[in-house]
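Structure first, commentary second.
Complex shown without one protein chain; remaining protein chains in place.
This part shows chain A:
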Amino acid sequence: MEISHSVKERTIAENSLVILLQGIHGHVTTVDLRDESTALGRITNVDAFMNIRLAEVTFTDRQGRVSQLDDLFVTGRNVRYVHIPDEVDIKATVEKQLQLIHKVRYFGGRDKGRKEFPTARHK
């Protein structure tokens, strides 16, 4: 749930559904990969490029062989689907993430703290 330190990544996230994936950190779900393999695990991080890091993964390769992986990092390019767990309220999650981004952006508040330019309403 940590908001990226990069302005570019925050902007990308804010304008795409990656923001939803960033809101489900900590949830266990299945990620379907482009090559038809699947990874079931706990989402530990999703960045703006949809690179996904999962922990405690049950990985089923495209031939159906199953193995356990402690930590898995999939590049965004190779992600086909991310299943959103049933218990997740999608709208609320997106709104919460947007709020977190705005908190970072407007640190100090709109009406509090020093401003670089005098505001029109205070003239």
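Here, a contact is a pair of C-beta atoms (placed from the backbone, for glycine too) under 8 Å apart; a residue touches a chain by one contact, two chains touch by 3 or more; residues count from 1.
In this section, contacts and distances are computed from a predicted model.
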Absent chain per UniProt: "Nicolin 1, tubulin polyglutamylase complex subunit", "Electron transfer flavoprotein subunit beta", "Methylosome subunit pICln" or "GPI transamidase subunit PIG-U"?
"Methylosome subunit pICln"
The one residue from A:69, A:84 or A:100 touching the chain left out of view is A:69
For chain A, the residues touching the chain missing from this view:
7-8, 10-12, 15-16, 33-35, 47-49, 51, 53, 57, 59, 62-63, 65, 67-78, 105-106, 110, 117, 119-121
